[in-house]
Each structure stands twice: as structure tokens, then as C-alpha cells.
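Only a part of the assembly is drawn; its chains keep their places, and the rest are absent.
Here the chain labels run A, B and C in written order, and each chain numbers its own residues starting at 1.
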Amino acid sequence: MATRRRKKPQTAKIKPKRARNLSPGTVTYTGKKTTTVTELDIIDYSSEHFQRFKTKNIEEAFNYEDSTNITWINVNGLSNTEDIISLGNHFELHPLIQEDIVSTYQRPKIDEYEDYLFIVFKMLHYDDEKLNYEHISLVMGKDYVLTFQEAEGDVFEDLRERLEHGKGRIRNVGADYLMFTILDAVVDNYFTVLEFLSNKVELLEDKLFTDKEDPNITEDIQDLKKEILKIRKAVVPLREVINRLEKIDSTLIEERTNKYIRDLYDHIIQVNESVEIYREMIWGLMDMYMTTISNKMNEVMKVLTIMASIFIPLTFMAGIYGMNFEHMPELHLRYGYYYFWAAMILVFFGLLWYFKRKKWL
Amino acid sequence: MATRRRKKPQTAKIKPKRARNLSPGTVTYTGKKTTTVTELDIIDYSSEHFQRFKTKNIEEAFNYEDSTNITWINVNGLSNTEDIISLGNHFELHPLIQEDIVSTYQRPKIDEYEDYLFIVFKMLHYDDEKLNYEHISLVMGKDYVLTFQEAEGDVFEDLRERLEHGKGRIRNVGADYLMFTILDAVVDNYFTVLEFLSNKVELLEDKLFTDKEDPNITEDIQDLKKEILKIRKAVVPLREVINRLEKIDSTLIEERTNKYIRDLYDHIIQVNESVEIYREMIWGLMDMYMTTISNKMNEVMKVLTIMASIFIPLTFMAGIYGMNFEHMPELHLRYGYYYFWAAMILVFFGLLWYFKRKKWL
Amino acid sequence: MATRRRKKPQTAKIKPKRARNLSPGTVTYTGKKTTTVTELDIIDYSSEHFQRFKTKNIEEAFNYEDSTNITWINVNGLSNTEDIISLGNHFELHPLIQEDIVSTYQRPKIDEYEDYLFIVFKMLHYDDEKLNYEHISLVMGKDYVLTFQEAEGDVFEDLRERLEHGKGRIRNVGADYLMFTILDAVVDNYFTVLEFLSNKVELLEDKLFTDKEDPNITEDIQDLKKEILKIRKAVVPLREVINRLEKIDSTLIEERTNKYIRDLYDHIIQVNESVEIYREMIWGLMDMYMTTISNKMNEVMKVLTIMASIFIPLTFMAGIYGMNFEHMPELHLRYGYYYFWAAMILVFFGLLWYFKRKKWL
């Protein structure tokens, strides 16, 4: 029998919202990717102009604030909280925002401030078949967008290229449209993750329907349940965020961007519906597995019953003529042994016919 | 034992809302039916006048816009995006709309613009027992209706005939009423699909209740689950669409059409309720299947238990008198063998009576 | 083993809302009870006056419209659509209403028009243990009430007698109160149907708890599920109807009738709650059945295990002394055979005691 491989249990962890017993507003990094350096990826553009460079010096970012161009400052690495604070203070971010930027367990939300919007959301990606969150914060001001990531991701890379090569309408419009394209990339990312999950579900279904036995199926289903719950935890609050974004009455968001945000809202709803459908399907897998097990047991039982029901009576008959009674007339018949075989064969085929009729064979 | 036929797993696929990393508003076809040519089916009518013809030349459609008649332009085939764009630009459709027309994974929705309404919905049909979506978009302007389909369908054919033969009030009223009849045909189509599904559910129930064994039942139930989820994905958002359509305060929709839309809303609610009822019934099938399996196993176990319980003690008795002890008085009795048979028969019928009393026979 | 009786599967059918491909507003009968004649049952009354007669001539109904009395025209039989149309036209009913009157698959609803209210609801009754709908429409004008039924029912008979004998306050008040009493009779009818269902549930529960085996229980539960879903389909929308009726701001409904409608609303809510409770109970029956099956299997297994566990070792022992080894000292012992029996009995009771201690006996 197959030995059970024991996978590392993968539980949706609950982490404290901030290091215990710290005063609210204290900026403490709670994630695990401790890249000691903070890397900045700064893009400054207008319809004619495009400049991009990377730096590890926070202060280089300060020059771009006042330019009339749109500036996108992407910060990779949140573990160096001092950098975050100095950047945050430069852009006059509220202490609670600074705290949320490094609190990797903060759920998706949107906060309106007078001069900027603050949005928290989660990027999802599969590392080695394991689903992970990446905590991302976005600050959108009049002519800048700040994004904060735990580690250098590649989801925004295409966006940067689109900016660089001036494709699309992206270069002619304001920071609000940039924010929209970033959120759009995130929702696109959810579709990719769901597609990946969809493949996993299909593979598991195939496993269930083939005869090959796999004692880990229960674990696999449980893991899928956790993954879908994890995805839901990222997606459901983002829907609310985008819904509120659509309704915000802020001078920061131009009229023409609203149509795009409404479109984005359609897409996040679509993600939500898919998540719900996968949830139902994954939950249903357990029932399917149960019937599969029961079906197999049924088959096992039938083999046992057929074997036992056929040979137990025959053995009994053989036992009869193995007795040592002095007076057993059948034993002395000339063709007794052959009569016995005839009876045997009769019983054998009679029982076979019976099981055939019962459709067990 | 029956070998298991393996059907192609049929998963509700999640597809990206647009080709990855394209800027929003980029018109890219995401469907699979790549008919290279775009076919137009143009109907121009008023109460006295009726004209219909098919063409593959997009520009022929442009002549009808200004006529005082109602013009219905039905576009078959979305893969040639250039045609869609040129038609879209002629009718001054927003780039996002042009994108949605060819994004076959767009969920049903309604968008209001100043000069037209834009509605996306799904047609459902069974091809070879497999449920498929067809993505349809509708643009309703002051005196024209545009519909966009992936492939030439036959759902609207009756509608066209009704138009041609002037049956009903359809020829005397505006484009809003034409839009209503198109949506009405779609909801009628859902009823047909549900009827088909209803037959499948009934067939499966019959299968469950008859003794014939079918190892594919689990898969069949799972497939039904997916189909009902797929239908729900098309029907539920359409309900919202029609609800909003009822409430729209647009000059495009005349007062007298509102009554019909309210009627349509009643029908889509009815479809929704039926979908929910089928969902519950399909989910219940799994439970039924489990009890069926358990019942069968019970029967198998009973046969085994009866056979074993009757013949094991008898075999034991035969075994006793097959022993070779020197001093076994019974063996030397004159009628020992016949006494033995008498005891045998007694035990046999005693056990039969016991199982009879237990109602196992 | 009992042979399985196969009942006709009873599925909640989905029917098209109208004959396919007809223009909306086309009056086409969709029911099955095709009584070719339309029968009218006309009651004309005021506090002093009472007149009642039956006729098959539609035109006789036209005389009563202008009388200052309250007129109740009950129409039995909807298959003769011409009669319905001529009556409808006489009372100036909107074409959509005329369509709904004969569309037996129309769900319960209320429509307000300037001169009348239009209400659709369902009567439920058990024919031969099968639950059926009857589609009923009601039009309430200033001093008349029209009701349309598929076949002559007996639910309103008591109401007519109450009218005739002038019992209650019914004769002194307007058409709105008549409408209320009709709806009240319908809700009363739901209570009767639920009582009937309650008896069926109780009978099934009794079946489950008694030992008698019945392979049809799964089907019976499934049928109950369908019936409760059917009832819900009639009751839930009627609740909304009465709720809206309570809130309607129409000159057709007098102030004093409102209190009665509020009372009616209380009752329909009560029906709803009962429906939900029965639903939960019926759903729970499946679980109960599963445990019953499992309990029975447990019992079967125990009998098998006890029989096999006792006699298999004993048979083995007998087998030992049936061997033909030349040198088996026990065989030559004087009391060997008796010692053997002693050992046998010891083992037998030892195992009995073991199973006793395990509480299997």
C-alpha cells in the first residue's frame, strides 16, 4: 500500500495587525521578506517626456515632486522602515498610512485624504504551487503615484514598458489614469491566479475519476479550500474598494477616468463571481471524493461476497464427504466422486448466474 | 466490471478579460470561433417598408443610418476586429464599448451613453450535450439597433420573419421595442435551455433509481453542477441589467415600451427562480447517489452475511466429523450420518428463519 | 428482496412563458386542462340584493358592468382564448394582461393600472397524492372583480355561499373587500396544503424509524423536496404581491380594507415561515435516512463478524485433527475427542463473552 507523503500543512495564518503593545501609528514592518535595502524605481513622464531610473537613495525621489510631469515612484522592500518614514514624511503621509504601508497583514482598503488617496491591496502569486500574498500600498496625489511592494515583482513591468514606449493613451492622461492602470494590472493578475487554480481543480477532478489511488486527495482538497479562501480574502474587500473609488467625489479623479473605473468594477465583480463558483466546486469535490470511496468499497465488497458466497458452500460440500462416519453410502458409489463434481459445478454456475442477474458481474 | 469511460472534463473556464498587458480600450477578440469574414445582416423597416439583405461589406451598413426607418444591423463574426472598429467608429461607439464587443468573456452588463444604450448578454445553447455561451452585444440608438454575435445563430431568425411579415405590433414601433423583442428572445432561449437541463436532471434521477450500475454518475452530477453554475453566470447579471433598464430615465425608451420591459423583468426573475430550484435539486442528487450506493452496499453485505453465517457453522460441523480421533463414538453409530444430516438441516432452516425474522430475506 | 416499484418521476417543469416566437401580447393558452367551453359564474350583489347564475355566453356578463352593485364574474376554463379576449376587451384590459391570464406559467405578481388592479396567483391542490398548481388571475375594478381559473374549482364555493346568505360584513363593503376575501381563501388553501404535506412528512419519518425496509424512501424524499419547492414557488412571490398591495396608494382600495390586508400579510408570512421549516425538515430526512442505512449495515456487519469470528477458529481446530499425519499423539488419547470438545466450548464461550463485553450482543 502506498505510504503517505506528509506535506507541510498550509494554514491561512492570522497575524497580529501590529507588533503587540505598540501604540497605534507606530511604523513596524510585519512581513517576512527582509531585503535590507529599499529600492526605488522612479518614472517621470509626460506626453513628450519619459525618464526612468532605479536608485537606492530615497532623497533622489524628492526632486520629482514638483515637476509638472506625472511621477511614479515604486518602492521595493518595506523592511527598512526608516526609508519609508522619510519618504512618507516628505509626501506628508499621515502616520496611520505609514503604519499601514508596512503592516503586511492589513486587509485591502481605501482611505480618502484631502491631498491624496490611499489604497491597500494584495497581489497573489504561486511560488512552488503555494499561493502567497504580496502586500501593496498605493498613494495617488495630484501628479504622482507612489507604490510600495514587499519585494520586486514583475506584474508592473509590462505597464512600465507601455509607459516607456508611449503605447495607448496612458502618456497623455493624469495620475488618476496611472492609478487605474495599476489596479487594472492587479485585477488581471487575479484572473491569472484563478486560471492557475482552475487547472489545479481540473487535475484533482481527473485524479478523483481515475482509479489510481492517492491517499493525499483529502489534503489536496483541503489545500484548495484554503487557497480559495485566501483569494477571497484578497478579492472581496478589493471589490468594495473599487466600488468606493467609483463613487468618490474627489478632484483628484477626472471625469473621463470614471468610465474606466466602472469598467474595472465590472471586472472585479467577475473575479468575485468566479471565486464563488470555484468555491462551490471545490466544496463539492469532497462529496465527490466520498462517493468515489464508497463506490470503491462497494466494488471491494462485491469481490469478497462473490468469492466467499461461491466457495464457502462448495467447501462445506467437500467437508461433508471428508467425514469419517462408518456408514456413508455415497462414498461407496461407483461414480460418487463424479456425481459430486457435477453437483459442485451446478452450484458454481448457479451462483454465478445469480450474481449475474443481480448485475454484480 | 464495467470499464470507466473517461469524458473530457468540462470546467467553467476563467479567461482573462483582455489579452494580458494591453492597454484598456484595445480591441482584441478573445473568442474561439474565428470566422475570418464578418457577415452583416441588415434589416431596414418602417410600418410600410421592409428591406433585408446580407453583405460582407461593412460600408454598406453606413447608408442606413440616416434613413427615417428603423435599421437593425446584425454582425456575425467578431474575429475580424478591423471591421468591428470601422463600424464602431462610424456609429461613434466609445473605445471601451468596442473592446467589450469582442471581449467574449465580458459578463452581462448595461452601459448608458448619451446617444445609445449598450447591453452585453449571453446566449446559451447545447452543442453535443455540452453547454456553450455565445457572447452577444447590443447597441440601441435613436433609430437603429446593432447586434454583434460570434457566429451566425438562429435565435433571431424567427424575429426577422416576424418583422418581415409584419406580424404583431413590432413594425409600428421604435428601436426600443426592437431591443425589447431581442432581449425577449434571449430570455425565451433561457427557458429552452432550462427545459433541456430539466430533461437531463430527470434522466439522471431515473438512472439513480434503477439498479443499473453506472460509474459515471458522479461525473454526470458534477457536469450538471457546472452547467447550472454556467447558466447562473449568464442569468443572474442579466436580471440586474433588465432591472436597470426598467429604471433608466432615457429619451431613447418610450413610455409605452416600459410595460413590456417590466414584463420581461418578471420573466427573467422566473428564470432565476427556476435556476435556483434546479441548483438545489442537482445538489441534492449527490446525497441521493450516496444513499443509493449505501443501499447497494447494504444489500451486498446481507448476501455475504447470509451465505457466510449459514455455511460457516455447517462447515464447522462437517469438520468435526472429519477428525481422525480414535475414539469418536458418533462415527460408529448406525444412523450417525443421517442424524448428522438432520442436525444440518435443522441448523440451516433455523438460520434461515432467523434472517427472515430480521427481514433480511 | 423486495422488487423496486418505479414511480413516474415528478419534476417541477419549466415551461416557456409563451408559445415560442410569438410576439409579446399574443394571447395563447399554455395550460393542459382544455375544456373547450368557457363557463361564467356571475354574482351581483349589494347589501339588499343578491343574484347568481351560471352561463356559457360571454356577452351576458356585459350587462352587469354598469350596475351600482358589486359584480363578481368568475371565468372557468381558459382554453377558449377568444372568449377571454372578448371579455378582456369589454373590460378594457391591456393586451399584456390578457396574455398573462392564459399564460399558466406566469408567476404570481401584481400590476397596477389606472382603473383596475391585476393580480396573478396559484392555487395548490393534491390530486392523487400529486401536487398541482392552478393558475388564477384576478382583476379588481371599481365595482367588479373578475377571476379566471383553468377549471372549476371548489375553493371559492364557500365564499359564494357566504355572499349569498349575507353572513359577515362581506355584503356591505366594496369590491376591494371581495378581492381581500378571495386572496384570504387562497392563503387558507395554502395552510390546508401544508397540513397535508405535514402528514406526508410525518408518515415518511415513521417509515424511517421502523425497521421495515422500503427502497423507495429516497424517491419519496426527493418527491417531497420537489413539492416543497413547488409550494415555495407559489408562496414566496405572493408574499411580495400582498406586501405591495398593502402599500399601494390607489383609490380602488378603501382605508378600512387596509387593516384586513395587513392581517392577510401576517398570514402569508406565517405560511412562508412554515414552508421554510418544512424545507429544513425534509432536507434533514436525507441525513436521517443515511444514518438509518448505516445503522442497519452496522447490524449486518456485526452478525457476520460474530458468526465468522466464532466459527472460523473452531473450524480451524477441527481441521487440525482432520489431518493425516502419522504421528499425532492427541488422536490416540483415550478421551482426546472429549478434551477437544471441552476446548471447543471454552473458545466458543470465550468469544461470546468478548462480544458481550464489546456490547455487540
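The working rule: a residue touches a chain if its C-beta (ideal position, glycine included) is under 8 Å from a C-beta of that chain, and two chains touch if they have at least 3 such contacts.
From a predicted model like this one, the values you see are computed outputs, not experimental measurements.
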{"item": "With 3 copies placed, total copies in this complex", "value": "5"}
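Note that in this section only the chains that are shown with their structure count from here on.
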{"item": "Chain-level touch network, classified as line, ring, star, complete or other", "value": "line"}
{"item": "Chain closest to the middle [Cα centroid of all protein chains]", "value": "B"}
{"item": "Taking each chain's C-alpha mean as its centre, the one farthest from subunit A", "value": "C"}
{"item": "Euclidean distance of C-alpha centroids - subunit A vs subunit C, Å", "value": "43"}
{"item": "Mean-CA-position distance for subunit C and subunit B (Å)", "value": "26"}
{"item": "Per-residue overlap in subunit B, given as positions that touch at least 2 other chains", "value": "211, 290, 294, 297, 301, 304, 308, 312, 315, 319, 322-324, 328"}
{"item": "In the complex with subunit B, residue positions of subunit C that touch it", "value": "1, 4, 6, 9, 11-18, 20-26, 94, 96, 105-107, 109, 111, 211-213, 215, 218-219, 222, 225-226, 229, 233, 286, 289-290, 293-294, 296-297, 300-301, 303-304, 307-308, 311-312, 314-315, 318-319, 321-324, 328, 330-332, 334-337, 340"}
{"item": "Subunit B residues touching subunit C - in the complex, by the definition given at the top", "value": "158-159, 162, 167-170, 180-181, 184-185, 187-188, 191-192, 194-195, 198, 201-202, 205-206, 208-211, 259-260, 262-263, 266-267, 269-270, 273-274, 277, 280-281, 284, 287-288, 290-292, 294-295, 297-299, 301-302, 304-305, 308-309, 312-313, 315-316, 319-320, 322-328, 358-361"}
